[in-house]
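Shown here: the complex without one of its protein chains, the others still in place.
Chain IDs A, B and C follow the sequence of writing; residue 1 opens each chain.
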Amino acid sequence: MIINHPLLGPRDANEFIHLGDASLINRPDGMADDAAEKFHDYLYLRDNPAGEYRELWYHDAGDRSWLVVTRNTLTHEISSVEMARDVARKQGRSK
Amino acid sequence: MANLTQTSSLNGYDQPIGDMRLREITDLDLTSLAIPHKGATKLKTAIKNGLSLSMPTPMKSTADAKSRLLMTQPDQIFAMTPRSKHAESTIRKAIGDTAYITDQTDAWVVLELSGPSSRTALERICQLDLHPDVFKKNQMARTTMEHMGSMIIRTDNDTFILMSASSSAASFLHAVEISVQHVS
Amino acid sequence: MRYSALSILKQGLTGNKSWKPVWREPEPKKSYDYIIVGGGGHGLATAHYLAKVFKGKNIAVLERGWIGSGNIGRNTTIVRSNYLLDGNQPFYEMSVKLWEGLEQDLNYNAMMSQRGILNLAHSDGQRDDYARRGNAMLMSGADAELLDRDAIQKMCPFLKFDDERFPIKAGLLQRRAGTARHDAVAWGFARSADQHGVDIIQNCEVTGFQIKNGKCIGVETSRGPIKANKTAVCVAGSSSRVMAHAGMRLPIESHVLQAFVSEGLKPTIPGVVTYGAGHLYISQSDKGGLVFGGDIDGYNTYAQRGGMPVVEDVCAGAMSIMPMVGRARVLRMWGGVMDMSMDGSPFIDKTHIDGLYFNGGWCYGGFKATPASGYCYAHLLATDTPHEHATDFRLDRFMRGNIIDEKGVGAQPNLH
Partner (left out) sequence: MSNDFRIDGGMVDRNQPLTFKFNNKTLHGFHGDTLASALLANGERLVGRSFKYHRPRGIFSAGSEEPNALVQLRSGAYQEPNTRATTAELFDGLTATSQNHRGPLGFDVMSVTDLLSPFIGAGFYYKTFMWPAAFWEKIYEPVIRASAGLGALSMQEDPDKYDKGFLHCDLLITGAGPSGLAAALAAGRAGARVILADEDFELGGRLNAESHEIAGMSGRDWVTQTRIELSSMDNVRILPRTTVWGAFDHGIYGALERKTDHLPHAGDKPRQVLWRIYTKRAMICGGATERSIAFANNDRPGIMLAGSIRAYANRWAVATGKQVAIFTNNDSGWQTAAELAALGVNITAIIDPRDIPAPMHISGASIAMGTSVCNTAGRKQLHRITLTNGQTLNADCLGVSGGWSPNVHLTCHQRGRPVWNDNIAGFVPGGDLPVGQTIAGASNGDMTLSAALKSGHKSANAAIKSLGFTPSRAQAPRAADEPFAIKQFWHVTGHKARAWVDLQNDVTTKDIKQSQAEGFRAVEHLKRYTTLGMATDQGKTSNILGLAVMAEATGKTIPETGTTIFRPPYSPVAIGAFGGRERGQHFHPTRLTPSHKWATEQGAEFVEVGNWLRAQWFHRAGDKSWRDSVDREVIKTRKSVGVCDVSTLGKIDIKGADAAAFLNKIYSNPFAKVPVGRVRYGLMLREDGICYDDGTTARMSENHFVMTTTTANAVLVYRNMEFARQCLFPDMDVHLISTTDQWAQFAVAGPKSRDVIAKLADDIDVSNDGFPFMACADVTVCGGTPARLFRISFSGEIAYELAVPARFGDALIREIMAAGAEHDITPYGVEALNVMRIEKGHVTGAELDGRITAFNINMDGMVNKKKDSIGSTLSQRELMIADDQVRLVGIKIVDKSDTLTAGAHLIAPDTAPTTQNDLGWISSVCYSPHFDQHIGLGFLKAGNAKHGDIIRAWDGVRGTDVDVEITSPHMYDPEGGLQRG
């Protein structure tokens, strides 16, 4: 596969390491009362869609960026690639 | 007590192979300059003033006869400057505290491959498109070669700098050497 | 028709004209006591044991395509019980014991061949890990031997013992492990289930569940609704998709595992060999093809195909431990979609919906589990209690912290 890195252009996926669902950005608050349940769902349950899927890749043999890749799990077509840091900020994460 | 003597990863390897030359470069300081949160503009000015170079962009290095700057990560610059006694202090003199400076001189082995067949040789080890219309002079990339993290910079038409981790320098040299031998 | 040398002789002498279909092709009935969703190996095995051992009646297996079209027909056919953890090992040993009597049980030769599996160790630490595992195997009633270099050399003289990087130091051998003819397993279970009255319905896709007041009372299918007292989903590879019809999210991701077969060769490798310093397991089929595989590709997918890096990685492993295979050629490569679970271990459990049961999450280890999975699932369906060797395969184990992580890599399915 080829991942079109937002800064570096198309790169062979073998430069990257795949982690999993982009929802892993949404780490729950560990100090909340329902933290145990929230963390269970966060870490263990997956939509695992057959179709469009947002996932995290790490440019290990590249610029060490984490990326959010939107890819179809039936066709492998990639429709967008974003810097995960930007995505995280957009979703309200900061420090 | 006597000063400690230095060694280089490949003892200054330098060989002609076919129409190419492959050599180790050992006269550089290498430092990483991490850009503080929201500090890019400041660093850019400092680099302009202190190193007389413009800020590199993600795939394009900036260079003069002595020094070269690369963007290795979205918030990290990599400087290749003439070898000095203490890399971090030397850079700090130039740019002050506008970046978090870390000496990387000993973390990398630096090779230079030059000669008419160098691109053909690199076809056997580098998966990037090195066609001169695509990968132009001063363009750089981090990639993987024979499972080793590496950096490649085109410094001239037929001249490339290849870098990889210093601890596996011998394996990296072997991989490049074999590629060169297989096409010559 | 009972199969035997005599039946073949009789048919052969009379022009092979009276062979009958191996299973019927019935129309679906309006309702069943049990519906098993998925006509793969596990589903068919479940039907066989449910009908034959647990005397279940009125059972249907619904298959979206043709039976055996999933991973039962696209794996590397290895059977073994060489697990480390208590939650797993007794179950897989139960499975091996069922394999050992399978042909007689089914009157079908699935060519279970106990040629042994040898896991090579290349460091002292790895040898000690294999010792710990071997001991766990023995404690479960399985067989295990820790071989030294000389013993391995006698068994597999073609291995490269003095590799410059990863010389062979020891090996864990399970002699009772081996391989079986994958398709025949599906066909054998199907034939037996059919003979015990199970309706095997091909080209019948389940498109939804009928859930009323928290109870599942049947399924919607491409051939119309069918009622059922108990609905048992058994569709590894498609688990998330199917269970989404019941509104469930699972601790499962779908990944592709590739496998490879070489051109046919005269006998080369005696049993199954695995490489301890890379990703490779390899054996030779009865037809002479080297059958081998390695790691999953590592990204989520429902496409039955992978990329080039895996075949390169696997072949590099082969060239490191047995460089004599260099001139054998890869004939075919294919991929199967795996239910990769969050700890690498499977599920055989009731769901929170009454009457709806789930079997899945087999990762790339489902083939060997086929008989025990069918048996334990049938046990659960018939008695509503887990079989004693499948008590840990629960959906709530992550909530409670009872993780069965053989590889020790945590909640990242692509690492299992």
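A few notes on this one:
Note that a residue touches a chain if its C-beta (ideal position, glycine included) is under 8 Å from a C-beta of that chain, and two chains touch if they have at least 3 such contacts.
Since the model is a prediction, treat every value here as computed from it, not as a measurement.
Interchain touches from the omitted chain, evaluated on the whole complex, reach A, B, C. In the complete assembly, the contact with the undisplayed chain comes from C:Asp183, out of C:Asp33, C:Asp183, C:Glu205 or C:Glu220. When the missing chain is restored to the complex, the residue among C:Ile78, C:Leu98, C:Leu118 or C:Ala144 that touches it is C:Ala144. Touch with the chain omitted from the figure is made, among C:Lys29, C:Lys57, C:Arg132 or C:His352, by C:Arg132. Against the chain not displayed here, chain A makes contact via residues 1-2, 12, 17, 19, 24-25, 27-31, 35-36, 39-40, 43, 56, 58, 60, 64-66, 75-78, 83-85, 87-89, 93-95. Interface with the hidden chain, as seen from chain B, comprises residues 1-8, 32, 34, 36-37, 75-76, 86, 100, 102-108, 123-129, 131, 134, 146-148, 165-172, 174-175, 178, 181-182. In the full complex, chain C contacts the hidden chain through residues 3-5, 7-9, 12-13, 15-16, 19-23, 25, 65-66, 68-69, 73, 86, 89-90, 100-101, 103-104, 107-115, 123, 125, 127-136, 138-141, 144-146, 158, 160, 163-166, 172, 178, 181, 183-184, 187-188, 202, 262-268, 277-278, 284, 286-288, 303, 305, 307-308, 311-312, 314-316, 318-320, 323-334, 399-403, 405, 407-411.
Quick note on the criterion: only the chains that are shown with their structure count from here on.
The residues of chain A that reach two or more other chains are 14, listed in rising order.
Residues 1, 13-14, 17-21, 37, 40-41, 43-50, 53, 55, 71, 73-76 of chain A touch chain C in their complex.
Against chain B, the residues of chain A that register as touching in their complex are 7-9, 11-12, 14-15, 60-65, 83, 85. Residues 240-241, 249-254, 298-303, 307, 309, 342, 398-399, 411-414 of chain C touch chain A in their complex.
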